[in-house]
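My questions all concern the structure below.
Omission of a single protein chain aside, the complex is shown with its protein chains in their original locations.
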Amino acid sequence: MEQSEPRIDYGIYEVFVQKSHGDFHIHVGSVAAPSPDLALQTARENFLRRDRAVNLWIVPRKHVYATPYDDPDFFARETDRKYREVGGYTENGRLWRMFKEKALHLEDIVRSLRDLEGNQKPTE
Amino acid sequence: MQVKHAEQAQTNPRYKAAVRDLLLQLADDELCIGHRDSEWLGLAPDIEEDVAFSSIAQDEVGHAAFYLNLLRDLDGEDPDAAAFFRKSRDRRNAVLAERLNGDWAETIVRRYFYDVFDEIRTEALRESSYVPLARGVAKIRREERYHLMHFQLWFTRLSAAGGEARERMNRAVEGLWPEVKGCFSLGGWERQLVASAVISLDSNEMERRWLNRMKPVFAQAGLQWPGPLPMVNQDGRCGAHSSHLEELLQTMGEVVRQDPAARW
């Protein structure tokens, strides 16, 4: 009797949570569900019982294309790439000191812009 | 008229008595249905739904606790005592909410019927003259939105699936239909509640809106429309209940009754 019944095939949906508008969607796991709308609803409780979020994606697993794990060379970065990193330019600090100036970093600019906003608020 | 806080309500005994009764209706509905929902823990038809359903059960018990806290502010009654020790004749929930779960179809039908009703009722409380209630209801409505979405999906999908599922859904509708009208009752204080704008709709209007909401959903789901809502045998809002409530209260109080004075 059991065998003669057709198999029940729930789909597998990968679940992505966006915690805030400042964040991208992050993969957190998967649910088995009979349809995408139920997958969205059960994903909320299976993954967001405690955490806050602003958005939720579910993606049928069969629509996810992935690199193989067993080909780590796909991600190989062997030669020196300091030229494209902040750390490749540590000498700037020393060079600026020759001109009696300090090195300028992006963070300094962001901070001073934020301070500026903060200072303006009371005058609004 | 606006009654901004409990102290102000206490100056008007009739107003206070009416609000008290309504708070019990709200709390008892949510407590009973949340309790029944929690009986599904570990037993839902799939694991993901088990988890989702439990969140809804928790929301409902949480709402009951919220309403009982408003009651404490109003007349000093301890929320746990009110939840665990009140006799069934002092309970104000609709009989629909206390009934045994039955099968999954009956569970879904009851939940959906109740959630549509609760949506209409809380809508009618958004501008309540009792401001603490209006404020709380605004928050509660945000949580109820997911419940309604969830059960509307279940209700229509199980019905539309045909076969055994639709048969069970039709049976569940038939079984629950006689209890639906009991939800709309506002009990002995209806006139006072409506006249002092604690609630903006009377029981007839809530019923009318519920039927209007439900008819197209039945059509969409392919379910038979069972006709007008019959009068109920027991009006839970006046303290008349089925044996299911007595059994529920026995279970719920089993531990705390071992020593009501102890801290648990």
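Labels A and B are assigned to the chains in the order they are written; within every chain, residues are numbered from 1.
Following the convention adopted for this analysis, a residue touches a chain if its C-beta (ideal position, glycine included) is under 8 Å from a C-beta of that chain, and two chains touch if they have at least 3 such contacts.
Note that contacts and distances are computed from a predicted model.
Missing chain, UniProt protein name: "Phenylacetate-CoA oxygenase subunit PaaA", from among "Phenylacetate-CoA oxygenase subunit PaaA", "RNA polymerase sigma-70 factor (ECF subfamily)", "ABC transporter ATP-binding protein" or "Phosphate transport system permease protein PstA".
The hidden chain makes contact, of the residues B:48, B:98 or B:144, with B:48. Interface note for the absent chain: among B:86, B:157, B:208 or B:244, the touching residue is B:157. Remark: the residues of chain A touching the chain excluded from display are 5-12, 29-32, 34-35, 38, 46, 49-50, 66, 68-70.
Summarising the interface, chain B meets the missing chain with residues 35, 38-39, 41-48, 50-51, 54-55, 57-58, 61-62, 64-65, 68, 79-80, 83-84, 103-104, 157-158, 160-165, 168, 251-252, 254-256, 258-259, 262-264.
The rule is short, and it goes like this: only the chains that are shown with their structure count from here on.
Remark: chain A and chain B have CA centroids separated by 41 Å (rounded to whole angstrom). Within the complex, the chain A residues that touch chain B are 10, 31-33, 35, 37-38, 41-46, 49.
Partner chain A is touched in their complex by these residues of chain B: 46-49, 51-52, 54-55, 146, 149-150, 153, 157.
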